[in-house]
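Below you'll find the structure, written out as structure tokens, and then a few comments.
The other protein chains are all here in position, but one chain of the complex has been omitted.
Let's turn to chain A:
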Amino acid sequence: MAVYAKLGNRLELVCVNGVARRAGVSCGDGLSDACARVPALRTQEDVPAANASLLAALADWCDRYTPLVALSGEDGLLLDITGCSHLFEGEQALLEDCVSRLTSQGFTVRACVADTVGAAWAGARSCQGVIAPGQQREMLAELPLSLLRLESRVVAGLTKVGLKCVGDILDRPRAPLASRFGPQLVRRLDQALGMEGEPISPRLHTPALVAERRFFEPVSRLEDVEAVILGLGVHLKKQLEDRGEGGRAFEVVLFRVDGVVSRLIVGTSGPVREPDFMLRLFKEKLKAAGDDLDVGFGFDLIRLGVLEAQSCTAGQLDLSGSTSDDADLTLLVDRLGARLGLARVSRFLPQDSHVPEQRAALVPAATVREEAVFWPDETLLWDTSAPERPLRLLPQAELVEAIAMVPEGPPLRFRWRRALYEVARSEGPERIAPPWWEGTAPTRDYFRVEDTHGRRFWLFREGLFERETPVPRWFLQGFFS
């Protein structure tokens, strides 16, 4: 089996497996050469996007060891296991567990535990296991310079002057090295030796609080999963109470036995501690995930995390024993948000704008406070004979073909969505100019229009005739009743 890719103008093998290597092909061979030499060779074109998503899925899976997982290049993962190894009975046990699980999933893994990112990188590529603390200098000394994460140009330059191992440059004066081969060489050396810090950038946001449960036998029934979430929620509740906080966003991570990781995230409209409440939201999420969530052979690790927390004061009970009247409304909003997505449950937030479509902003109902939504009663300012704003607005004002008696006048008839409407009555114009500081959008003249069947529309003419545009265009924006 070999994977080929198009490099320049030529199809070249970029990866071969053990069987193919034993049959005599190797990376860098031309595709046609290799196929001629080994006719039984199965080939497959390289798909970089699939590689990347596989690596991301692996990174998700590695989340079971530590929340700090970073991608390293196209073929590596970096795990910061500081403070995590004792949960797995030591670094050696952790490494063996990780390697054996990945191998059983069919991956070829090379792994190394070391004090620094650079040492671990070099160690993994030279097949080392666990490097004891402080031993990276001795380990690195025997390795070739190419394992120091240097550009190939620098490595070639060093080789030309006879420096082949890391040990060759360890004790050399640093200033000439830096001036001749660039500062990167010294920096990489320092990073590998631990003299310069190198943080890793984790892929995912680290949860504030985490509770997890591992299973010897995988669980596969959804009822069991829900029971586990409830149990973990009880754990988290204690910790949240100690911190005086409540969670605003929760995450359940389900690790399937065969390595697939599913994440369910729910947000709430207020700080939440109650495990029952969390469970009800996650039940909706599990229902919504439905077919996407393939239980397969079951989950062997379930984790509940608090992604966002905010301070939460206990509500005072009133005489009837409930904290507030709208508790079930909050629950409803959160449940709808959990199942449909938070952005699909929204409220109107007034904006300071005269442009009709910008007058109101739709914001997720879970994120807006009741006090923020206040619509000043403008009805007193308006003429009482008829509403001057429509009840419905089209998402985008739609272009209509309209005929007016005079260019500034109301339309006589117009064609919208291929149907002709004869205008019987009209009111207007109401001129709404866009803010002058926001570019050169044309002025709009709005007309309220009723057709011969009594249907009422809100049309506007874009652009002032002869002052802004020679041919004003007409748009239909809304509907009156």
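The definition used in the following text is that a contact is a pair of C-beta atoms (placed from the backbone, for glycine too) under 8 Å apart; a residue touches a chain by one contact, two chains touch by 3 or more; residues count from 1.
Assume contacts and distances are computed from a predicted model.
For the chain that does not appear here, its UniProt entry gives the protein name "Protein ImuA", which is one of "Protein ImuA", "ABC transporter permease", "Extracellular solute-binding protein" or "Heme exporter protein C".
The omitted chain makes contact with just one of the residues A:Arg37, A:Arg180, A:Arg392 or A:Arg415: A:Arg392. The chain that is not drawn here is touched, among residues A:Ala59, A:Val306 or A:Ala365, by A:Ala365.
Take chain A: the residues that touch the chain left off the picture are 325-326, 328-329, 332-333, 335-336, 339-340, 344-348, 350, 356, 359-360, 362, 365, 373-375, 377-379, 382-395, 405, 409-410, 417, 419, 422, 424-429, 448, 450, 452-457, 478-481.
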